[in-house]
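Showing just some of the chains, left in place.
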Amino acid sequence: MNNNSRRQTVGVVGFRGYSGAELVRILERHPGVEVVLLEHRSDSEQRVLPLGQKPPKVVPATVEAIAQEKVDLVFLATPAEVSIALAPGILQSGTRVIDLSGAYRLRDAETYSRWYKERHTAPELLAKAVYGLPEFYRERIRDARLIANPGCYPTAANLALRPLLDAQVVDRSRGIICDAKSGVTGAGRKPSLRTSFCEVTENFSAYGIVEHRHVPEVLQNSGLGEREFTFAAHLLPIERGILETIYLRTERVEKAVDLLSIYEDYYAEHPFVRLYAPGKFPDLRTVQHTNFCDIGFVFDAESQRAVIVSAEDNLGKGAAGQAVQNMNLMLGFTETEALL
Amino acid sequence: MNNNSRRQTVGVVGFRGYSGAELVRILERHPGVEVVLLEHRSDSEQRVLPLGQKPPKVVPATVEAIAQEKVDLVFLATPAEVSIALAPGILQSGTRVIDLSGAYRLRDAETYSRWYKERHTAPELLAKAVYGLPEFYRERIRDARLIANPGCYPTAANLALRPLLDAQVVDRSRGIICDAKSGVTGAGRKPSLRTSFCEVTENFSAYGIVEHRHVPEVLQNSGLGEREFTFAAHLLPIERGILETIYLRTERVEKAVDLLSIYEDYYAEHPFVRLYAPGKFPDLRTVQHTNFCDIGFVFDAESQRAVIVSAEDNLGKGAAGQAVQNMNLMLGFTETEALL
Amino acid sequence: MNNNSRRQTVGVVGFRGYSGAELVRILERHPGVEVVLLEHRSDSEQRVLPLGQKPPKVVPATVEAIAQEKVDLVFLATPAEVSIALAPGILQSGTRVIDLSGAYRLRDAETYSRWYKERHTAPELLAKAVYGLPEFYRERIRDARLIANPGCYPTAANLALRPLLDAQVVDRSRGIICDAKSGVTGAGRKPSLRTSFCEVTENFSAYGIVEHRHVPEVLQNSGLGEREFTFAAHLLPIERGILETIYLRTERVEKAVDLLSIYEDYYAEHPFVRLYAPGKFPDLRTVQHTNFCDIGFVFDAESQRAVIVSAEDNLGKGAAGQAVQNMNLMLGFTETEALL
């Protein structure tokens, strides 16, 4: 463990976006790291700051500047196309990367181009990237050079589904439904009519039904086939938070506590998944501004129906929080540092 | 048609609640009726009114006062227990009733007491009440003495499901999922911690999963069995609107337009159900402050999966708007009067 | 009155913006007019519509098309620079214009360029334009060819101030403060970071303190000098509504009802200004979706302090509603047609 040696330096590209800003906020309370802001845009917006509060130092997001600042690890909180452009150079210079975009989450370039509607220009990295969901891949993450930080929707879905799938208590032939609802920060900070205040407030809408970029991430990590998993995303008139209501039929489950036991066993060593007594559910308040994913469910034994509610902060466990959790594993810190 | 004769007099009990106030708003622009406010509470709240705007006349909600005011029809926008107490007397005095509560929606007293957790004290009216969903029961509504105005959730669900069930293109063995989200007016106007601003804003929560009073209303009108229909209600941080995302598997459907044709045929003569091209959906903006129920869907032929989005204003087609639609049928007005 | 002859044709440029869309909504329920949508942009956004609802007819916003459609009156719900470009040609072709922008509200080109930061290219129209506040200029409006529809903030301020100023009961030497708060539709529909959902929700901010384009409109219509009137605008996390809290010192006022009498006399013949008993105030609910401006106040006789609350819907009396009120006067309809 290098906890005691010098503080490590981490860089953040995309620090003005919602995920990037959340990342900086979390890292600022982390005792083991120093943050360098890396600028990849030319049009920098000026924030009004109180007097005496000096704007943070910003250096260009170039391989040279990253080397000069002795950055140990770079977070890319950038759109997929920017991450595809930036990651190869940074990695080659020997610096590790945690990418929060979808650029490196899918294992092959073809699947990527099908869902992201463009050719992947760094396909060789897809095999090397480690999917950064610590509850599934903790050991591989420790030594990874490139982490594909999971999507917000797949994190909540995979954490709810995989324990039951691994325990083989899901009747996959009946299909699994994931009805997902997300706050607006999930759509990014770039102004658009779709995320304008007057279009969102007092409204609610469905989008990305069945077809959504996050679907293949769920399939890839759960082993489900495309027709076994139905997904629909909805936009909530709130800032942050994702709540997914998941419907499935079980097999060979006698009572609710049997399902609970499966979850409890699976997450016994994982502090960021919290469980609820059968019939009790988290709401978004319980997870906002945290790195938790909270899971509750109801179960009807006679019909073998289970309805699972999985909730997280899309900027926390769904993005920046999880990225810091990955960083903690990679740099040898306690997994929960700065996250509890 | 008595449209041309004298204006008819209608009374509203519960005019301070959200449904009742909406009812008064709609009725005020109806050329054929005069509204009388009927007070059933002793603790009347005082509204601040502009000068010169005289407070509406309020008379007690008694059989005597109703007779004296020559009320032709009474709307009960009251809790179920109040409706159970008031309806019998009003009906006996010869006045027709549209009840917006759940008091008379279920056909037998036993089912009522199972879901409403109390004994029904006017069970003889259950057989006489007509379920006020004009798209299904238009003719029976015209002559009804007592209308059970449908619940907000069941209206959106039944309108989306019944055409497909009647056309026998639903694989009922695979189960139907209804993931419903409602604005806060659906919970009524009585102050409670659950509906307090600071508990609701920026939050989102599931409640009434599987077990919800509105489930038997869907079963009764769709013919579905209890284990074939899974329902979950969620609370949106908005004032008004319901959006339901419904998941089912079809049988023998070749393409999306076949589903669309079923809907188009079913609702050809029904102006308040609007349909969308396959792959397009309504959001709540399209239905707020209207009496429309808007239905859109996606369909995947290979897997026979259909995802249907059904949206309405819970105070419009989900309550007061539908009540006026029923009144129009009962009193011989054009069905759309005051509603377009 | 030409109410009974043919329906008149009115055109709307800028019908996709919030004011323009509200205008179309109001005009659709107006029995005396037919609406033509006039397109001035090349990048037209496609709305999802229910099947069977045909998209409204749209013609180009050219003098030729306007003539061909026999448009009697054109509403310009466009930015000031677009209105400056379009109005001269339309007027020359003989069609009357109601402009909702700030282009023609100020009497001289110099004041315009000071506050709008650009030269006015149609200064000859400034003298011809009639300021469209019917409560002050009703007669002149009837015959106007070009109406400068007032700004949202000035409407609420002028309606609250002018009766007291005309009655000479304001101690102008003590200064008048107008603390104004507006919903986000007031900022227009063009996407911007400032009006993005995540920047506005759960936030509140001041902007345009002392310096605001709407200040000269208040001065011009009230006779106040620049240093006698202090204005501050704030952005509310809501869609629509303006509430202004106005602070002033009176002279020679003995009691609250004396102030009330001044208002009552002034607005006796004006149905869209509603008054409240001293000590009572409107909130935004009372004016949203209406053409009312509601005015309440408290008065402390000993200190001669008056605090006035003036509330309106910024899209109603603050824009589209008032524009229709002006149109009613210009085309000979009842002043309140489609507005009550």
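By letter and in written order, the chains are A, B and C; residue numbering begins at 1 in each of them.
To be clear about the criterion, contacts are C-beta pairs under 8 Å (C-beta built on N, C-alpha and C of every residue); 3 or more make two chains touch, one makes a residue touch a chain.
Source: prediction; values computed, not measured.
Trainee: To what total copy number does the complex in this file extend, with 3 chains depicted?
Mentor: This structure file describes a complex of 4 copies of one sequence.
One rule holds for everything that comes next: only the chains that are shown with their structure count from here on.
Trainee: On Cα atoms, by how many degrees is chain A rotated relative to chain B, nearest 5?
Mentor: A turn of 180 degrees brings the C-alpha atoms of chain A onto chain B.
Trainee: Please identify which chain has its centre, taken as the mean of its CA atoms, farthest from the centre of chain A.
Mentor: C
Trainee: How far is the middle of chain A from the middle of chain B, if each middle is the mean of its Cα atoms, in Å?
Mentor: Once rounded, the distance between the two centres reads 40 Å.
Trainee: Measuring from the mean C-alpha position of chain B to the mean C-alpha position of chain C, what distance in angstrom results?
Mentor: From the centre of chain B to the centre of chain C is 38 Å.
Trainee: Please set out, as single numbers or ranges, the residues of chain A touching at least two other chains.
Mentor: 199, 201-202, 237-239
Trainee: Residues of chain B touching chain A in their complex?
Mentor: Counting only chain B, the residues touching chain A are 174-175, 177, 179, 181, 199, 201-207, 209-210, 227, 230, 232, 234, 236-241, 243, 245, 247, 249, 281, 283-285, 288, 298, 300, 302-303, 305, 307, 309.
Trainee: Would you mind writing out the residues of chain A in touch with chain C in their complex?
Mentor: Chain A residues touching chain C: 18, 45, 184-185, 189, 191-193, 195-202, 237-239.
Trainee: Enumerate the contact residues on chain C facing chain B in the complex.
Mentor: It is residues 48, 50-53, 201-202, 260, 264, 274-277, 280-282, 286, 292, 294 of chain C that touch chain B.
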